[in-house]
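Shown here: the complex without one of its protein chains, the others still in place.
Chain IDs A, B and C follow the sequence of writing; residue 1 opens each chain.
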Amino acid sequence: MLQYIINGLQSGSWYSLLAVSIVIVMKASDVPNFAVANMGLVGAFLAYSFVSAHLPFGVAVVLGLLGAALFGVIIDRAVIQRLGDKGHFPLLLMTIGISLSLAAALELIWGTNSLSLNAPWSNKTVHLAGQIINWDGIVTIATGLVIAIAITWFFHTTAGVRMRAVAENRSAARLVGVRISRVSGLAWGIGTAVAALAMILQTESSVLSYTAGDALLVPAFVAATAAGFTSPVGAYVAGLVIGVLENLTGGYISTALQSVVALVVVVLILLLRPSGFTRTALARREV
Amino acid sequence: MMTFNGHRRRRAAAAVTALAVGSLLAACGSTTSNASGSGSGSSSSSSSVPGITSNTITIGATEPITGKAATAGQGLEAGIKIATQYINAHGGVNGKKINAIILDDGFIQSREIANIRQLVSQDHVYAIVDPAGSQGIAGTWDFMKQAGTPMWGPISPSDPKLPNVYLLVASRTAQQEVAIDYFAKQGLTRIAAIGEDDDLGLSLKDALAQQVPKHPGMKVVANETLPVSTSDVSAAVLAVKNANPQALIISTNNTSVGLILKEMGNLGLHIPAYADQGAANTGGVGAVGPAGSAANGFLGGLQVDLPTSNTQAVQTWRAQAQQYSGPQGLSAFSLQTYMQEMAFVEVLKRMGSDYSWSNFQKTANGLASNPITLGALPPIACGPLPDGHTCGNQSEIAKFDATTQTWSVIQGFTAPQS
Amino acid sequence: MLLEIENVVGGYGRVEILHGVSLGVEEGEIVSILGANGAGKTTLLRTVSALLPAWSGSIRFAGKELVGMKTESIAARGLGHLPEGRGIFQMLTVQENFDVAASLRRDSRAEVRKDIARLLSVFPALTSKLKHPAALLSGGQQQMLALARALLGRPKLLMIDELSFGLAAVLVEELFTTIQQLRDQGTTFLIVEQNAGVLEIADRVYVMRGGRNEVAGAASEFAENRDLLVRSYLGG
Partner (left out) sequence: MPPHDLLPDGNRRGRRWAKLASLIVLITLLAVVPPAMNSYDQYLITLTLVYAITTLGLNVLIGWTGQLSLAHAGVFGLGAYLSTILIQHGWGFVPSLLVAGLGSAIVGGLVVFPALRFSGFTLAVASLAFASVIVQLFDNGGSVTGGGGGLAVPVFQFSGLSQTMSTYYVTLISTVLCFVVAHRMRHLRFGRVAFSIRDTEIAAVVSGIRVVRYKVFVFAFAAFLGAIGGALYAQLETFIFPVMFSTNTLVLMLVMLFLGGASSLYGPIFGAIFAVVMVELLQSFGSYQDLLYGLLLMLVIGVLPGGMASLPERLRTSHLLGRAVRGVASRFGRGRQDEATAASPVPPTATGSSLVDDPGDGVESGVA
């Protein structure tokens, strides 16, 4: 039981981080970023290349995250902002296009074989309360928690407050001089870096390949939805809930059903509480 | 001769299709029905048999060169190219050179079907040789039956028992049955299974149902099914561990196999684990590479000899493959399609000058009495339907050593215990 | 002229609403635009702020052409816009609403803080609510916050869309008085209103009808001559 819960918290943390990334981007650009996982993979592959070039793991990860952030900013400037006023559907399709293009580009650059992104703690375990716990699980869960706190803090800084203002009322924010393009660039930068962190953690504990993001996308979106697309904390909690549900289902019911059961349970929760897992979503609805 | 004129013609055909639907939709009213548009009457017109001219034999294949199964697809493509190159450099078949058209299906069913149709009805190939056997190929059976075009050596579907389809090597199920027998011989009776939620998992279920009852005392203690292309295998492995098995058989894609091995290592589950050739990518790095030290002792099935083997046949292939510039030339997949194309050419040679499909069928159906032995494959001994088109069911088992990163055969070609 | 709008054509999507509007605002004036629902008043303000594109025509502010500029740059030039519906960030606290509005300020934080303190002395009701989400404010308090927030950007000219909407008469009166005081301190106002009470503080009035500005004149003329006002609303 404990083992399933810890495994669930680990995979849940991947979903959480991606969901937080989705929420950040949604706040600034009002676009559901379907490319989130593949954009995060850019950071993971960069980190892999830096590790292969014999840089220390920590340095490689930081460089990977910076590279991902830069990539996010470029995507925002080059693609998203140009479409900014054309509405939801073109933006939605554009992120699908980005995702498809990226998968193909990653395949071309880094090949089709699965790669190993090895951290100093890879394949190391610790015995805890009679259970074998992987270090990567502990690191992942801790990182997820830290990021959730950091992002919550960020939303109370000046830049974060502006982002929330833009999310709530784009035009009004512009009227008081908030530069949308800067907020948008910042959000895509931070969002992509958070996504990259998710993908680095995920690929470190499994394998790195250009398809690594596919399986994470749906749970991440479900988590973001459960949080009403507004609350990073809600997205974080929802991601963990989905991860734990999946693993408990896999352990006690059937591994074939684990993704479906998690999805259905989240929908049922939404049916009972349409506002999602958080109060903020409720506040937003009442506006 | 390795031309890809199929591509150019394909572009023309697709353009015509686009015109036929698209420009007509624009409804300018000026369209004339110039839409036979397939460039059909090309080289094959002189002969009554498609794909055969006085100096060429055109064959076709569809492989997942891009997409999720690209590693395998590129290897399968490499083997066909290497074999074709080799055969043509050595005078071809009875003076005719092989022209191989290889299309990419991206591991998508509708493209696989479109490709087979293009090869048969537009490129007029003589035969489909060594197409990837992913699940979608079952969607071509009806069409292949009507067309009558031979399909030689699709990589690993189950046998449709069609007059024109020949399976050359052990199916997944047969390989897994051999593994079950092997475990029984080792005295391991508590068997666990992890299968993917598609035809791969189904093949494993068949093997378990067939073979486990043949070994007294053996039982399946855990039977987990993974969603297709999941990245989270921990719950399944944990469930297996909790069942306390003595051996594990896996039938998933490469990546999942690697993940399962890794997770087994993390959980300290040190029992023999087996996967068939497609899943283990035996001889390659697909599954064992990312698993690291956890892959030590992993057992992989083999439909065809190890690419590192030193038999004469494999050495000849390796010398050719080292010249090959594309990806995955030295993989086990490459060796497999190479050998299967060699077998195909052997059939053609035995046919003499009569290239009719009926003669192809007659010759192939007669292999049982005089099998093709190429060294790296078990003897290919096709016979008449209903069961004769599964031309071989023997497979090897190899073991992986993570410290030296090498595979070694621990049990030679063996058929499942009947 | 501080703001000069010349023959502006524009609208939403494909629908043309402004069919050529021309008007001007002198520095230090309070100018009001009156007109019935759908006359294009809000569209005009949104076009000036570049929330909607001007299809043709010219909009100059302090001598600079605004057409083609981005909304945020226009705001940065000192042309404030308090939009219809107030544009308060409901989920942000009052303090955070101020923080966002401080985006426009290039001077020190201390200056900004001083300004906020001064604005709070003008609108004392907000002082105790600084840490509360704006959604919890009453309608009047929200309007005060909107006004205070707009003023924090130190606009040279502030355009206000329907200041009186949904507010009690007493409150409207109070806000109008505040605006008058602010004008005396040097801010110019362009106020879109349906409430004719604005005539008491306005210097000049434009009346819009059907996407055109039909009548213009001194506010006193309209205030004295209700007939003129009615006719300009209804046409004829």
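Convention: contacts are C-beta pairs under 8 Å (C-beta built on N, C-alpha and C of every residue); 3 or more make two chains touch, one makes a residue touch a chain.
Please read these numbers as outputs of a predicted model, since none were measured by experiment.
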Which residue of A:Val59, A:Leu100, A:Ala142 or A:Ile253 touches the chain not shown here: A:Leu100
Which residue of B:Ser110, B:Gln186, B:Asn244 or B:Asn370 touches the chain not shown here: B:Ser110
Of B:Ile65, B:Leu269 or B:Ala321, the one touching the omitted chain in the full complex: B:Ile65
Chain not shown: contacting residue from A:Leu83, A:Ile132 or A:Ala150: A:Leu83
Missing-chain contacts mapped onto chain B: 4, 7-8, 10-11, 13-18, 20-22, 24-25, 27-29, 31, 33, 35-38, 40, 65-67, 103-104, 106, 109-111, 113-114, 117-118, 120-122, 135-136, 138-143, 146-147, 196-199, 201-202, 225, 228
Positions on chain A where the hidden chain makes contact: 26, 30, 32, 79, 82-83, 86-90, 92-94, 96-105, 107-108, 167-172, 175, 217-218, 221-222, 224-226, 228-229, 256-257, 259-260, 263-264, 266-267, 270-271, 274, 276, 284-285, 287
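Quick note on the criterion: only the chains that are shown with their structure count from here on.
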Shortest walk length in steps over touching chains, chain B through to chain C: 2
Far-end chain from chain C, centres as C-alpha averages: B
Approximate Å spacing (C-alpha centroids) for the pair chain B, chain C: 72
Chain centre separation (chain A, chain B; CA means) in Å: 37
Interface hub residues of chain A, defined as touching at least two other chains: none
Where chain B touches two or more other chains at once, by residue number: none
In the complex, chain B residues that touch chain A: 66, 68, 70-71, 74, 197, 224-227, 229-232, 234-236, 238-239, 242, 254-255, 258-259, 262, 265-268, 285-286, 289-290, 292-294, 327
Contact footprint of chain B on chain A as seen in their complex: 3-4, 7, 10-11, 104, 107, 111-116, 118, 122-123, 125, 132, 134, 202, 206-209, 211-212, 214-216, 246-247, 249-251, 254-256, 258-259
Touch list for chain C against partner chain A, complex: 49, 51, 70-72, 75-76, 80-83, 87-92, 96-97, 99-101, 103-104, 133, 135, 149-150, 153
